[in-house]
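Have a look at the structure below, then the notes.
Taken from a larger complex, these chains appear in their original positions, while the remainder are omitted.
Going by the order they are written in, the chains are A and B; count residues from 1 in each one.
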Amino acid sequence: MAIVEVNVTPLGTGRPNISSYIASCCDIIKKEEGIRYQVTPMSTVIEGDLDRVLEVVKKIHRVPFHNGVQRVLTSLTIDERTDREDSMEAMVQSVVT
Amino acid sequence: MAIVEVNVTPLGTGRPNISSYIASCCDIIKKEEGIRYQVTPMSTVIEGDLDRVLEVVKKIHRVPFHNGVQRVLTSLTIDERTDREDSMEAMVQSVVT
């Protein structure tokens, strides 16, 4: 199980607002099975088997291209550990005392 | 006003769990004035004047050093726009349809 923070950024769209592209990405994520996710102000966090999560990341990376964008930057951070199971909720609880 | 996503990562701590260091960073942030913040599973998002937020980032970057760590990686992404005011809540609402 991995926890992955991901950002999809379309470039050259002509307007500073890119939320419609990100909303389309979120629509894809919410239909995927076998993962859990949480939308945060600047990223989306996805929890699941790493191979499965990376398949979803590839899908959402392609979303702006399908909507006419010619260049996309997608950033992600994979957090994986073998000493114990982690979860998105546990990660927040462990630092907010 | 900027919205900044930040991560402080202490290296070489001897244990895979680093949440006590991050909890100390959150303690600092919660006492700071003139900013708003939100803890997410893999980051903390801070909203405020950019100079002010970067002062806070420098403070929390130093926290693990004060706790005996010898190397710290701090990653941040600054999102700033001049076309309109944005907020952490508006950013989430605009993509979750």
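The definition used in the following text is that a contact is a pair of C-beta atoms (placed from the backbone, for glycine too) under 8 Å apart; a residue touches a chain by one contact, two chains touch by 3 or more.
As the structure is a computational prediction, the values presented were derived from the model and not from experiment.
The complete homomeric complex described by this structure file contains 4 copies, of which 2 appear in the displayed model.
Simple rule for what comes next: only the chains that are shown with their structure count from here on.
Centroids built from CA atoms put chain B at 19 Å from chain A. Contact residues on chain B toward chain A in their complex (touch as defined above): 3, 5, 7, 16-17, 19, 22-23, 25-27, 38-43, 45, 77, 79, 81, 83, 88-89, 91-92, 94-97.
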